[in-house]
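Here it is, the structure in full.
Only one protein chain is missing from this complex, and each of the others stays in its spot.
Here the chain labels run A and B in written order, and each chain numbers its own residues starting at 1.
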Amino acid sequence: MRPIANTRSAAGIPTGRLAIWWVVGSEIVIFGGLLASYVLHRLGNPEWAGYAAHTNVWLGGTNTFVLLTSSLSAVLAHKAAEEGDGKKAAKLLYFTCLGAAAFVCIKGYEWTTEIKAGFTITSNTFWSFYYTAAGLHALHVIAGGIIMLIVAESAKRNEELHRVEVIGIYWHFVDIVWIFLFPLLYIAK
Amino acid sequence: MTEIVQPDAAQAHDAHAHHADHGEQSFWSKYVFPTDHKMIAMQYMFTGMAMALIGGFMVYAFRMQLAFPGIEVPMYGMVTAAKYNALVTNHGTIMIFWVAMPVLIAAFGNFLIPLMIGCDDMVFPRVNRLSYQIFLLSAVVLVASFFVEGGGFGGGWTAYPPLSAKAEYSLTGLGSSLWLVAVALEFVAFLLGGINFVTTAMNARAPGMKMFDIPIVVWMIVIASILFMASVGPLIAGAVMLFMDQNIGTAFFDPDKGGDPILWQHLFWFFGHPEVYVVLLPAMGISAEIICTFARKQLFAYRTFLYTTFGTGVLSFTVWAHHQFIAGIDPRMAHIFTITTLLISIPIAEMIFIYIATLYGGSIRLTTPMLWALAFVAEFMIGGVTGIFLGASGADIYFHDTYFVLAHFHYTFFPIAIIGAFAGFTFWFPKMFGKMMNETLGKIHFWGTIIPFNCIFIPLFVLGAAGQHRRVYSYENFPDLAIPHFQDMRVFATIALLIMLGFQLVFFYNCFISWRKKEMDAGNNPWRSTTLEWVAESPPPHGNFPELPHCYRGPYEYGNPDREEDYFPQNLPA
Partner (left out) sequence: MSEHAEHADHHEVNYVKIWLILLGLLVVSIAGPFLEIQVVTLVTAFGIAIIKAYLVAKNFMHLNTEPRYAVYMLLTMLMFVLLFFAGVAPDVMKHEGQNWVKPRVAVVEAPVHH
């Protein structure tokens, strides 16, 4: 069910890729707005360093490692899709999804320990931002993982291979957001 | 810069076969769950119109209260202070998010963009369908908020905390949250739709259609979508934060617990100001199309108009805090925002000059759409110049939150959302339905709307300058404002409103009899216009063009001396 409109590329790149860049653009302002709000408060309240000391840099670092590795598998999946190897692309996408799942599990464990220690979302505004920013990011991780599963389903039959690159670009963006969240929430103490 | 991929003949042929499969569509797939951009446009149009009726009914109720305070309003009941707040809040919210945006951007954008750029549908028809479904859900959630315990949210469409964040202040705990969820859903719908529009306009143009051959209304809707995408982000973040303040007990905006309510204001207005340009640009685009067609003249300075629009778009991000001059912002920022606000009047004025220059020397036909387009220009100018008073922070110390502001933004929003919508609707009705509307009824409706409109809002400028504040349900206890002279003005404005609402019946009657006509008397191009949508049949079939057109020239080739006809359509070879 693809209209002819979808197959044209007057702007010089395929339609799917053009669209995902606009998605990434709008997501930059969403996360940017939230993180800018956080930074404004954080810079204006140096005492928040005391609260931030309780975040676990090792779990955060592990999650960074997980996402960087899943970005690698996502771009390798794109390379495989370009070479026409749908099965390999699908396998690599499944591995990336595994990374998404690992990320969410580690975060779940991390949050559980923090909540048990008494640091809930309503403890103070630092923790409100912490859970909101990381939570919004985690929602994007979950959404990305689900979409990757759908793309992999078609890819393993060598269908719609161009979608591998498109979801890859989204995934790299999710990775980049975390690359900035990590120092903001875990290192700047 | 752009390489244009030509759809080859084989592809076009495939399209034939492909579309033949679509011949028999069930009622559900054609009308309820369509992916065809034209049908989705109709869905947005009628939902927007229905919401306009609701928003209009709200105006009726609260204006009756202001004119005849304390008296039960027929067909509504008593307008208490709480009900008044909910009415004005939801009137504003509905008119901007559920009338102006769906009609001007989603309906006209969906209908016009594929037709005007010469392709068969949007690039992502199923995402298009999804965006309408999310939009419809948002409308349902908003209307539901009126019927829950406590009633609809009443904290102003601007929803400043702590009033909007704490149920013990707003008295509308559930209503406030539903309002917020509805607005958030509407944002998601328009983000999805916007990506579709921008990608389609960038990529799916007809072969031969270069960037400067694109009709202005398509540019305007695309730029508006980009402005929306770039500005709504911080407010989405803010809406998430406010929702949590309302329901989980976080304190993002609670000063008692380390939050900052001014942060909400900034998050809101960083979006709120570009938003007014998001709705303005499509209305200007619609007027441009109409003015060129009915002056039989090309747009005076197409590229200047376009570059000016880009400049306006960028500048619109630098003026937002003029809504917060007396909120307690840093006065040095107030200086900066005054300068940028006054600056932004210049490009808009330039665009108005371009309209006037386009009309000058043209062969003007005062059809109904042309009357609406001209009224847009004239009335919007009044709105624009009154904005200059408000942009100067010193004057704004007095004017802020008075009816002067209200009259200013109605002199801008009404031309945008109502006049612009009627202009577009009467202009493209023949294309949408294959039949001509009745000109006489159209003109009666026009004058019956415009004259009362001015009678409503000019008194409000006077009242505002006299110090009458907004969002107050009765002035009986304000001795300086309760004098008969002013109360007479309130009554006058309200009666003008009733007359204006009455004349809308003429419009609905016109729509009904025109739509019901047996004869398809419009033909493909009743206005003898140059752009590609007039090449298609009226109404266009699924797939729009049996043979996708090629574009050979710019969009406003009127008055070419070498031609017998006074117009040169874009799709005809030289």
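Here is the rule we use: a residue touches a chain if its C-beta (ideal position, glycine included) is under 8 Å from a C-beta of that chain, and two chains touch if they have at least 3 such contacts.
Predicted model, so just to flag it, every value in this text is computed and none were measured.
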item: Residue of A:T15, A:T64 or A:T132 in touch with the missing chain, whole complex considered; value: A:T64
item: Residue of B:F111, B:F187 or B:F270 touching the missing chain in the full complex; value: B:F270
item: Chain B, residues in touch with the chain not shown (by the definition above); value: 3, 230-231, 233-234, 255-258, 260, 262-263, 266, 270, 317-318, 320-321, 328-333
item: For chain A, residues in touch with the removed chain; value: 11-14, 17, 21-22, 24-26, 28-29, 32-33, 35-37, 39-41, 43-45, 47, 51, 57, 61, 64-65, 68-69, 71-72, 74-76, 79, 82, 116-119, 123-125, 168-169, 172-173, 175-176, 179-180, 182-183, 187-189
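As a convention for this text, only the chains that are shown with their structure count from here on.
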item: Residues of chain A that touch chain B when the two form their complex; value: 1, 3-13, 15, 18-19, 22-23, 25-34, 36-37, 40-41, 45, 121-122, 124-125, 128-129, 132, 136
item: Residue numbers on chain B that touch chain A, as the complex places them; value: 1-5, 7, 11-12, 15, 35, 114, 119-126, 191, 194-196, 198-200, 202-205, 209, 229-238, 240-241, 244, 248-252, 257-260, 263, 267, 270, 543, 548
